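A single protein chain has been omitted from the complex, and every remaining protein chain is retained in its original position.
For reference, chains read A and B in written order, and residue numbers begin at 1 within each chain.
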Amino acid sequence: MTIPEIFNILQEKFPEAELVLEENNPDPIIRAKCEAIADISLLLRDDPDFSFDSLMCLSGVETVEEFQTVYHLYSMLHNHKVTLRAGGTKEEELIVPTVSHIWPTADWHERESFDLFGIKYTDHPDPRRILLPDDWVGYPLRKDYEPQKTWHKIPLTAIDYKEEDNGDES
Amino acid sequence: MSEIREIDIPVGATPQKISQMLENFEDVHGERMVVQMGPQHPATHGVLRVELETDGEMIMKATPHIGYLHRCFEKTCESMTWQQVVAYTDRLDYCSSANNNLGYVLACEKMFGIEVSERVQTIRVLVSELNRLASHFIAIGTYGLDIGAWTPFLYLIQEREHILDLFDRLCGGRLLLNYMRIGGLTHDLPDNWLKEVHEYLSYMEGKLDEVNSLLSYNKIFVERLANVAIISEDMCIKYGLTGPNLRGAGKKWDLRKNEPYCGYETYDFDIPVGDGEVGTIGDCWDRYIVRVKECEQSMRIIKQATERLEKMPGDDVLAAIPKSMTKVAPGEIYFRTEHPKGELGFYIVSNGKKFPWRLKCRAPSFSSLSVMSAVSPGLLIADMVALIGSIDIVLGEVDR
Partner (left out) sequence: MGLIEGRFEPNIIVTSTDAIFNWARSRSIWPLTFGLACCAIEMMATNASRFDLDRFGIFPRPTPRQSDCLLISGTVTAKMGERLVTLYEQMSEPRYVISMGSCANSGGPYCDHGYHVIKGVDQILPVDVYIPGCPPRPEALIDGFLKLRDLIMKETIAKPSA
């Protein structure tokens, strides 16, 4: 099934999900309202015509205007792919319903996206940081992230040898 | 007060079965103890920490903690030019750096519409298959080491050293190659290199049978692995396990065949799958033996690629490399390749500038590891080591 076909069926089934087909990309992307993602995903997995049984990748993305979560789905049965996108403006924090009950692999990917972007996933079974320590400050992959100087008294900056050698050189 | 009760445990019952039977006798359970395995543990393949909640020898719950090697790959790439990122992909899965390079350069080439010559493609296939061999040798060797067999490790490292010698001649690096570029390669093959590959192949003839007789069908080894930590096909797909782990569960799935790239459709090779030869389909042994059989297939591909290259006229491998990549096409792409550990995907977002805007690496080991907490209840602590080894994780890739 091609992506425009999938898009048309989804639009019939979810008229209120504000679905948009972004066609300017090599592979078109279906954009949906954040709240509708879990329902759409459930349909995409369970409908025998779609049967998207595997979630290839789930990534957080920051664009100039907004934070996004991008889902790359694949069906081992029908051998077709689709990309979903959910996004929200930067003013308020992005809250997306979890899909970890639909594809368990999303569990860790969502934790990672929370860890690095601060995107919140409602009803996630284990909403903790995954890569960074629990008491880390900030979300590193955001473009305006300021790295921590120290963590638990461990220095995280490079030694500036130029400053130390100042006396000898001048 | 204690009381003695008899439970009939059938001969050959799996630990899972025993734990199910014990569920009915709740008071039989002892006090739960939390055991920390790692991050400094010889069998965790790096710096993985697993929090095990145990009842006696039986694991009730296992929580993996990762991030001890989080090297900020994705953030770093946002400040590197497109070509510079290749060097960083080397360090994702450091056992198979050429395959990482391949995944990244193919993704970029597809996005920017760069066509490379057939010769470049064949060299890429050749190098990445050699690296797949090296990676599988480490996986098999260290797996034996985890289970308690020291000798096969020494033999396999010896075979691997010969591959590393080839790489050394090829590009100066033993472990991290940094050999591929978007649109081509850093340089052409050195003189006589193909002859050395041929010599290596004839040297390797029959060596895998030695591995089989020394390790695979060794009684102790089989007893330790058969029927342990079964991951079914359905579970593999749900948890995103790919590559040898999925094939070990009996699914004939290989991106080199199912979604061919780099001309893999023109090579003649088979996809080995687990068939429950000594136990159940999808147990640790099946996942292990798929890797051994895959080595054989890789050698077949290497042979074909070498023969093709010998006949092929030489051309400039740097011809298609873009002269400048300061202005590229905007857009985004997800591209996946078959990595020795599974499906390696790169999700790349370009905003048309010099640097990638966002680069997400979908690491196979990351997904493979997430299945651990679902599989481990009911395993013995020693089986945990078998499970970690059988899904073949590399922490550089899990944590990135």
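To be clear about the criterion, a contact is a pair of C-beta atoms (placed from the backbone, for glycine too) under 8 Å apart; a residue touches a chain by one contact, two chains touch by 3 or more.
Since the model is a prediction, treat every value here as computed from it, not as a measurement.
Peer 1: In the full complex, which of B:K17, B:K61 or B:R91 touches the chain missing from this view?
Peer 2: B:R91
Peer 1: Looking at B:K17, B:K61 or B:R174, which residue reaches the missing chain?
Peer 2: B:R174
Peer 1: On chain A, what residues meet the omitted chain?
Peer 2: Touching the missing chain: residues 131-133, 140, 145, 147-148, 151-152, 154-159.
Peer 1: Where does chain B touch the missing chain, residue by residue?
Peer 2: 39-42, 46-47, 67-72, 75-76, 78-79, 87-88, 91, 94-95, 138, 142, 153-155, 157-158, 160-161, 164, 174-176, 395-396
Just so it is clear, only the chains that are shown with their structure count from here on.
Peer 1: Enumerate the contact residues on chain B facing chain A in the complex.
Peer 2: It comes out as residues 66-67, 70, 72, 74-75, 110-111, 237-240, 253, 258, 331-334, 336, 343, 345, 347, 349, 357-358, 360, 362, 366-367, 369-370, 374, 399-400.
Peer 1: Under the stated contact criterion, what part of chain A meets chain B in this complex?
Peer 2: Touch list, chain A to chain B: 24-27, 29, 53-57, 59, 61-63, 70, 72, 76, 79, 83, 103-105, 107-108, 112, 116, 129-133, 140-141, 145.
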